[in-house]
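Note that this is a trimmed complex: some chains were dropped, and none of the rest were shifted.
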Amino acid sequence: MSESETATDKNKEPAQQEMPFAVVEGKPYTTMPTDLYIPPDALEVILEAFEGPLDLLLYLIRRQNLDILHIPILDITKQYVEYIELMHQLNFELAAEYLVMAAMLAEIKSRMLLPKQQDEEDEEGDPRAELIRRLQEYERFKQAAEEIDQIPRLDRDFQVASAYLDKQGFERDDETIDLRDLMMAFKEVMARADLKVSHEIEREVLSVRDRMGLVLEALMSAKTVRFGSLFSKAEGKQGALVTFLAVLELLKAQSLELVQNTPFGEIYIKSAGQ
Amino acid sequence: MEVSELKHIIEAALLATDEPLSIKRLLQLFPEQELTSNDINQAILALEADYQGRGVELKKLASGYRLQTTEAMQPWLLNMWQQRPKKLSRALLETLALIAYRQPITRGEIEEVRGVAVSSKIVHYLMDKEWIRVLGYRDVPGKPAMLGTTKTFLDHFNLTSLQDLPSLAEIKDIETLEPELAFETADSEQQTQESDEHEE
């Protein structure tokens, strides 16, 4: 699920359980099925309605009107495993998190089956404790999310009231950015992109990028440009190298083409695809 | 300057800008008048009263005052527009809830509570909307970013401060559990019931 999903229904209430989870052979499924015998087509849609293993477990518990604090581990584990086996059979792309949860349930189950020794009990406590803590914690935020969705929000429930303002004479150099803002924006955007990319950027030589722009600019005014004309003696070896690297980069990015009409003849560059 | 004139200027300013205006910004309207925050407050109160019972209301938000249509107007307004506003997915809302209530929080911590990976798409969307931002970096290996909500988030959700968010549910005490008694019997009962059901 993603935020880009479009909401076509007029239902202002965000309660998801009121929408059909699936329509199979014309029959809408508005509630979760009470047993596991779900038409396979519907299962996928139903499983997509879960936000993860904790969500699925909560559903299994709630379906039986059980208090989180009194989860019948054996029973819930059995059901949970049946669900994920079904997912597996249907080649539903099973997130690793579901398997981790299955393992955790199995572990709790086995610990509960072991005969208890009095002193061990004190140290380890109830083997369900950690799971219950996580379920409760998740449920709090699941609820909070539902509540946040109910809060009236801009554009969905109300609009900004605005009157037209004639901005003539209002222009001023107000939209100035300082270099610092720009740098911070760059740093943050790169921090968000993956590490490999930012690493690459760090080493990147801006003089090459600068030169790439100049080469492209030369091509905007003339259709073809003599390769040799890109170099100037005054810039020395360093300058020639930068130009050369810029042309290579542009070739790699399919931004320009090299043309040589005769062997050992003059090389020209031109915009790619023209 | 008379209160009514002050009120009209403030009203025009609120309607001429899209973002909420703070008292401080409203004072900028009057660089040559010797006005205090109190004068502005007076005018705001009068304006608020003027809008009583209409389709537009004056609302106090995290970053200032905003004139906005009332919720009652929305069904009418929707008749005029083709597009309906997008819904927010549960994954996004849960992520946002965790950031709002638990800030500063890292992505890893969000994943711990939700039990699933947080998609980058959601984080990017929230950043782009300027509902969340990086508050700093935690001093642990990998230096994960600590996320928090912004004033823009509060403004968008009609809130003055984070305290206006509904309170989180209580956590029930695990100590009240009585392991020996509770599960053994309940479990086996439930289980038989369940397996009967499935044999049909």
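By letter and in written order, the chains are A and B; residue numbering begins at 1 in each of them.
Going forward, a contact is a pair of C-beta atoms (placed from the backbone, for glycine too) under 8 Å apart; a residue touches a chain by one contact, two chains touch by 3 or more.
Worth saying up front: this structure is predicted, and the values here are computed from it rather than measured.
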| item | value |
| --- | --- |
| Copies of each displayed chain within the entire complex, written as a formula | A x1, B x2 |
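The rule we apply is simple: only the chains that are shown with their structure count from here on.
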| item | value |
| --- | --- |
| Cα-centroid distance, subunit A relative to subunit B, in whole angstrom | 21 |
| Touch list for subunit A against partner subunit B, complex | 1-8, 10, 14, 16, 35-37, 51-55, 64, 68-75, 78-79, 95, 97, 101, 112, 116, 121, 126, 128-129, 132-134, 136-149, 151-163, 165, 188, 191-192 |
| Contact footprint of subunit A on subunit B as seen in their complex | 12, 14-18, 56, 66-71, 73-74, 77, 84-94, 96-98, 100-101, 113-117, 119-125, 127, 134, 145, 155-159, 165-166, 168-169, 171-172, 174, 176-177, 179-180, 182-183, 186-188, 190-191, 194, 197-198, 200 |
